[in-house]
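Apart from one protein chain that is not included, each protein chain of the complex appears where it belongs.
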Amino acid sequence: MPIGHAAGEQANAGLMRVRFREVRSATEELCRHLTAEDMMVQSCEEASPTKWHLAHTSWFFETFVLREFVAGYRPFDERFVWLFNSYYKALGEMPEKKLRASFSRPGLSEILAFRQHVNQAMDRFLEAGAPEDALDRIQLGLHHEQQHLELIATDIKHAFFTNPLHPAFAEGRLPAAEMPAPPINWVSFEGGLVEIGDDESEFCFDNETPRHRVFLEPYQLASRLTTCAEYLTFMEDGGYLRPELWLSEGWDTVEREHWQAPLYWRKDEAGRWQIFTLRGWQPLETLSETPVCHVSLFEADAFARWAGKRLATEFEWEHAASSLAIGGNLLEHGVLHPTSAAAGPGLQQVFGDVWEWTASAYTGYPGYKPLPGALGEYNGKFMSSQMVLRGGSCVTPASHLRASYRNFFQPATRWQFSGIRLADGASE
Amino acid sequence: MPIGHAAGEQANAGLMRVRFREVRSATEELCRHLTAEDMMVQSCEEASPTKWHLAHTSWFFETFVLREFVAGYRPFDERFVWLFNSYYKALGEMPEKKLRASFSRPGLSEILAFRQHVNQAMDRFLEAGAPEDALDRIQLGLHHEQQHLELIATDIKHAFFTNPLHPAFAEGRLPAAEMPAPPINWVSFEGGLVEIGDDESEFCFDNETPRHRVFLEPYQLASRLTTCAEYLTFMEDGGYLRPELWLSEGWDTVEREHWQAPLYWRKDEAGRWQIFTLRGWQPLETLSETPVCHVSLFEADAFARWAGKRLATEFEWEHAASSLAIGGNLLEHGVLHPTSAAAGPGLQQVFGDVWEWTASAYTGYPGYKPLPGALGEYNGKFMSSQMVLRGGSCVTPASHLRASYRNFFQPATRWQFSGIRLADGASE
Amino acid sequence: MPIGHAAGEQANAGLMRVRFREVRSATEELCRHLTAEDMMVQSCEEASPTKWHLAHTSWFFETFVLREFVAGYRPFDERFVWLFNSYYKALGEMPEKKLRASFSRPGLSEILAFRQHVNQAMDRFLEAGAPEDALDRIQLGLHHEQQHLELIATDIKHAFFTNPLHPAFAEGRLPAAEMPAPPINWVSFEGGLVEIGDDESEFCFDNETPRHRVFLEPYQLASRLTTCAEYLTFMEDGGYLRPELWLSEGWDTVEREHWQAPLYWRKDEAGRWQIFTLRGWQPLETLSETPVCHVSLFEADAFARWAGKRLATEFEWEHAASSLAIGGNLLEHGVLHPTSAAAGPGLQQVFGDVWEWTASAYTGYPGYKPLPGALGEYNGKFMSSQMVLRGGSCVTPASHLRASYRNFFQPATRWQFSGIRLADGASE
Partner (left out) sequence: MPIGHAAGEQANAGLMRVRFREVRSATEELCRHLTAEDMMVQSCEEASPTKWHLAHTSWFFETFVLREFVAGYRPFDERFVWLFNSYYKALGEMPEKKLRASFSRPGLSEILAFRQHVNQAMDRFLEAGAPEDALDRIQLGLHHEQQHLELIATDIKHAFFTNPLHPAFAEGRLPAAEMPAPPINWVSFEGGLVEIGDDESEFCFDNETPRHRVFLEPYQLASRLTTCAEYLTFMEDGGYLRPELWLSEGWDTVEREHWQAPLYWRKDEAGRWQIFTLRGWQPLETLSETPVCHVSLFEADAFARWAGKRLATEFEWEHAASSLAIGGNLLEHGVLHPTSAAAGPGLQQVFGDVWEWTASAYTGYPGYKPLPGALGEYNGKFMSSQMVLRGGSCVTPASHLRASYRNFFQPATRWQFSGIRLADGASE
């Protein structure tokens, strides 16, 4: 995250003060319909309770900004200093992740007071004109908060799916697709020796550095994401029954977990597929032209093999995306579910809708150095057994994204809004 | 529970109406300091969230009384009919137990409205004069509620112990013991052919029937429960390090679970033992004369072997207790923790303080028949791999107990208020 | 096993010398068709490799007889002193049970030499006239060897079942049943105050002592064991699909293990049931009149409930069997599989064919004291979470059995030759 090359605009504490308020408010705004009880649920090992997210993001500012830069700052509660540490071992012991479901105390009102306490202290700090290195930390903290904002959406979706009553997170129906998704066009790229990673034009995480050269063979990307209808064809062609389509580890997972469809798909009593969304159950037929979502890397890879194609490497993806403006079906659109692609030339749905699994394992770029100190644990220590995803989803805030952004999860992960874009070599 | 031989008093619907209100109120009274968030926590696989207990006990009346006996009764919510079923498979599918932690919806206010709905319907039903067989069912439902009342106390104790902040359930300190526990006297019983089980004088569960004859050799019981101080001596004598003291399955558990003390004991930084209670952490030294609590059958058995004694059978216990009045440190005393024995002749601490592990496996009495229908699943289907406990604890309501009462848990269970009374053969 | 009341005959060292040779030879005789490779297989956690059984039984004599009673005895190999200890923790550390599959060294020839070494030392010791207490130990050791003889048969059956080629242990076909099993008669017993346990007429294990009084209500036992045909009726009536027939723990096991039939049953490609025996696969139709075998306590209990009956307690069984001579389809008959009942009055198939699950949990008799020292671990430490079986099986040697004999296994156990005899209360 090479904080340090923050541009003039971000360096301005006044502007940062505005952004701080916006990002923090957005988090609370997202939770406005959740009850204190909803915010207690931790329904799978990947997830955390909403209340914990609200506290941990405040802990981040308290730990890495206020306690380091503000003389005389008094923590809201000394116990929170270790209680809401997630995984920074350099800072000392912390509770096991699974214990977060036991945090009935501190109660929600106390956590909201904690947020308020931190907000006020931060506001005073920014008002007084924070130094450059503090601003860099704050920028990092805001991107951290936006990551957890997205996690709140994904975690509460799983929580409500686990609840046998299947409540809806948001009211209102999803927009019905009016027309079929446009056919896939294949967009060609010449490749060659290209530059990858942080271009120092804006904030980035440390795992996007250093910028370096990668050689790419000519390649093509599908103009849009794979739809539910296309994925259903794969399923109906025995996709989940044919080991030859799968990575060995993927097939083992299919058998062990009895996968037969993406996460959040079920058949109703009449045998019709339904999909659970943040707005409750929807018939597949109303979503068939939207991008398939909540698939693992294994499913994305098997689908691509079935289709005679492959997934892009993260470098192919970044090279293709680097000239495109951030936009698309992101959190601000308020749909909270992927939507169908528009017709048009070039690549569609590059940012937003779903995170796109790539064929690239998550490792450090040549010469990669984690941030010094505890913040070095932010990204670097996860560089094994994970795969890179690119592009952002319908629950990612727009200001959080850029072409060089690297998301990463274990290949069996499905609870994120993750989907598929096909790739191929050069046409001949 | 041979409901059917309810005596005249209970048969009176008016009196039942009073008891119904008392028991139902007691449940809510116990929870009065808990927040909606507290009532979400399910911190071990034995436990359920408080909110679930509140709902399930109401479900019991709705299912087995109102829907069966009240023409035109409309359930509070049709979905609750399966949502709050615990384990009655004859009634259809139900959610897995572990999912109860995901029930943020229905919210607490809705559950309290559910309780109110059931209370009002029950009140109208009793006011109109319920038939005898319905009264029997209601009596069963009230004892069922009292069992869950005790579970609320044990489950929330575990929940607060799991919370890294270790909040206290109740305010105020435990009464400090003023003097040492009296020395153990050995109370002798001649045995012979004795009668065991339901004597038809009051309500009982089906597992207490039929009354039958058992032959007992002469035996002795310790006049009081084993204290923490005595148990500490066992620990300091290598109790948890000497396999020869343990059942094979117990020793495997010691090694696998790294047991070194009862549940809820820990050492502080200075190496002094502390005990977690419903009133928070207490130094062992203030509790050393109180009965040791939260031990498994394995620990109780190992302690007895170390002491050169044994545990009583459930028949020895019942024979000894059958002439004693219900009394002692029960829920109504409000201490919420075992207290030291009084001096005095005969058996002390027979009812209340802690459930006493016996040497008896939980099986059906000769000629045992479960209740017909779904209620037959109440007790009978658990008659394997469990051990009987007798006597009640400091969180059991007095009106719930009798000498023939059989509690039962797996031998490794520790989250209940369970302790030790030594037994021996006849002195020679 | 109150060795100490051995009668004159056994007390005679000369006779013991003969019995020693017979029992030891029988073990080796049973293994005569097994290869060194067969004797390496440990196919489930209950089982041990044959070679280990051969060594451990010799270890028992070396440890408890030769090293204790024979001055100057030199162990065959000092390392075997701990290597072949099974579970006697008082003797020190031992390898984990699952490691036995790694004992390629010592090789079979070395183990046979170990047996020879022990046999010769024992022979010299007996020839010289061993003292009474040594003879008691030897008697215990021979019964120990006979238990392992039976385990060799049950373990190798599982090993060959696990091998995808399913080799047969013994050659030749099972005798085809010529006629249906006779109908069940119900044999009545008056009960009353009866004596149970060791009557001091012969060898017994310590868990059969002390003899004591038990009160029995009047009861009836089925005249013969439950047949495969009867069990198939239960299966075809949805026996494995109806939770109301099962103990709760049993139903959990059915679901977790996907039980649909007894162990060793499978359907062939045409949907016909086959049963794996020590003589290979047999069509069910040729075995339908033989006792059902390799069922757990849970299945036995569910079958009995389905049949409107129950299992006998171990006391009912022993009282009924105590006047009967040992005989029936035992190891010496060489069939190695249960056979159909003969017609005739009274109880049939009491000894041999299959171990009969009882409704009794395995606990100590009143006043039970384990043997002193390490041998106290033989039986007593297993007295939790196990159920008693009575009667012996088609792979039990005749000289190993008596009416008071208590076998015991966890209720989910199926790899033993275990079956069902129905019981009931008095007819009215």
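A, B and C are the chain letters, set down in written order, and residue numbers restart from 1 in every chain.
The definition used in the following text is that a residue touches a chain if its C-beta (ideal position, glycine included) is under 8 Å from a C-beta of that chain, and two chains touch if they have at least 3 such contacts.
Quick caveat: nothing in here was measured; it's all calculated off a predicted structure.
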- Note on the structure: Answer for the absent chain's shown contacts is A, C
- Note on the structure: By the document's definition of touch, the residue of A:A159, A:M235 or A:A359 touching the omitted chain is A:A359
- Residue of A:E45, A:E78, A:E244 or A:E269 in touch with the missing chain, whole complex considered: A:E244
- Message: Which candidate, A:L15, A:A113, A:L165 or A:M383, sits in contact with the chain we can't see?
- Response: A:M383
- If you put the missing chain back, which residues of subunit C would it touch? 35-43, 51, 79, 83, 95, 99, 101-108, 159, 162-165, 167
- List the subunit A residues touching the unshown chain? 87, 89-90, 193, 212-217, 243-244, 246-251, 297-298, 301, 313, 359-361, 363-364, 366-367, 376-377, 381-385, 387, 411, 425
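Note that in this section only the chains that are shown with their structure count from here on.
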- Could you tell me which chains make contact with subunit B and subunit C both? none
- Task: Could you find the chain whose CA centre sits the greatest distance from that of subunit A?
- Result: C
- Message: For subunit B versus subunit C, what separation do you get between their C-alpha means, in angstrom?
- Response: 38
- Task: Would you mind pulling out the distance in Å between where the CA atoms of subunit A average out and where those of subunit C do?
- Result: 59
- What is the distance in Å between the mean C-alpha positions of subunit A and subunit B? 47
- Could you list which residues of subunit C touch at least two other chains? none
